[in-house]
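All protein chains but one are shown in place.
Moving on to chain A:
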């Protein structure tokens, strides 16, 4: 017996009141309590009594209550079944639809058994509103008890409904079939036969969809377009046809319809052979994409992320539209940063002046992040367009003259990239940079300036003094600065041996004796050994000529790019990451690691890397699973196994690691030996250590002064595999 006082008691009294007004009011209060999270499940029988009513609003509220609490009171729900079944026969189609809509989401075993007959009836209802609701109800049922859907032939019925005369029924039917398809393909198939729940879009279905498309509501169009995107065109004619039928949707007011249409075009354009049609499609795509920039900021951001992807595939789409990407002062930061990226992508000789004056303007704004990104963009422009490099350098010099600390530091980092691209071209700038030496306090800026000093040691008269300052504070600096100091001093020694004997001795001593980073120690030992055995070889290694850097045209691997273009406007395309990295339990990741070993495909290897790292990290961050508790161990367990085997993996999972990339590589390095497949190792080797020789295209994007990326000697690339890292160290120790 519940206590005879308190809020719930009062509600219970009112719910049983003789006055309908009072009961109605009480139900509203119950829903209000439910919303703020109070437990009102105890009122279940009282609320249930109010279900039988002619008042549609009250009925909806009672249903809302039932949806929330049916699961907690399964034995009482049965009392509601009668009313539900009766409602599905009501003369009012709104009531029929409401009943079938609600029954599908009650999630109580007992209700489900009573659902099939009314659902059968509603799928054939003469009213389209009821039919479209019933169509989705089949998907709800499949979610709860797939076998009931199969047994009752609901799937066949849905397939018939694709030919329904009402466009909204068609759209919801397609939505339901797609939903079931996704659920079914997530399950591992047990039999060899194709699962009947899979929604295969045949030519007949395609034609129905193309007819329904212009008649659907906006949301329906998105559903239909998504289905069209999944269709595999049989021949060129069909691709042409689909593209031509979808193009008018570019003019729709709803941004998600526009992006869905872009997606379909990007997929089916692959089958279009006629040059003029391809050109026409691409030309028609540009204006709607630009129009999306006048949508609300959030939609704009989604559009921008997708435009970024589209430009990686087809840079010509918006070649003349750079101005529309200029940032407005009151754009949110996430929009501004995306626009910056796209502006650099669109930069060409013709528009570089406008771009630079914009970027300079941004560099004086308030938000530090945005300012830094703007300065980075100037550097990227310089690296991208040879003719504009000098103008970029001048803008950077103007910025350095402002003496705002973070501006100067970022400009120094950017100058380093410019030196790497155009060696020995802008040496006149060096004195200005060195003048700001004292103001640098960020490791990246310091490391960059040290690198510049080392590189041009023979042209800077007081290089030994400048570097001496850093050698004095060697132990206090961060590792990236230590590594750069070490290399720069060795370069200085090789260029001007007479004046720098002392400083090189000092730095090697400190690095090998007092430093606690194995990377720094190892590199110092290698230099020491090189210098003491063969200075000629040292010169060949340390002062080796390095190929200039360049701006990568794409930020994702080509295979991934194609995959993402097929998913335009989805989360994956917004994050520029494959779906598996943020969906699921990390199981997929483990699978694709195995695949990577088998296929020797740089793309899937990279994907696997991202998947394992992010998927698992993300799942560990936050465990929602009450319902999912059963599944969770597979993901977590997999992580634990890795953790036990690999110390580096432990770093990764606990997030302690300084350089997750190295750790990842060593995980896979280790796994690789176990699996006996060399393919994957080489894929990583190519990707990561390519950077060590300065040749790596990703160098500008990846943190440029990470331990291996700026290492002057190819030898320094060995540490990541523990195996090789220990051996030389012992040798070296023996040597000294």
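Rule of thumb we're sticking to: a residue touches a chain if its C-beta (ideal position, glycine included) is under 8 Å from a C-beta of that chain, and two chains touch if they have at least 3 such contacts; residues count from 1.
Keep in mind that, in the parts below, contacts and distances are computed from a predicted model.
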Among "Mu homology domain-containing protein", "U6 snRNA-associated Sm-like protein LSm6", "Csl4p" or "Ras-related protein Rab7", the omitted chain is listed in UniProt as "Mu homology domain-containing protein"
Touching the hidden chain, out of A:66, A:97 or A:375, is A:97
Full-complex touch with the removed chain, picking from A:11, A:61 or A:310, is A:61
Among the options A:47, A:103, A:130 or A:352, the absent chain makes contact with A:130
Per the whole complex, from A:115, A:161 or A:258 the residue touching the absent chain is A:258
Even though one chain is not shown, chain A touches it at residues 28, 31-32, 35-37, 54-61, 64, 67-68, 90-95, 97, 101, 104-105, 107, 127-130, 132-133, 136, 139-140, 143, 166-169, 172, 175, 179, 182, 214-215, 217-219, 222-223, 226, 247-249, 251-256, 258-260, 283-284, 287-288, 290-291, 294, 296-299, 301-303, 323-324, 326, 328-330, 333-334, 354, 357-358, 361, 364-366, 402, 404, 567, 569-575, 579, 582-585, 618-619, 621-624, 626-627
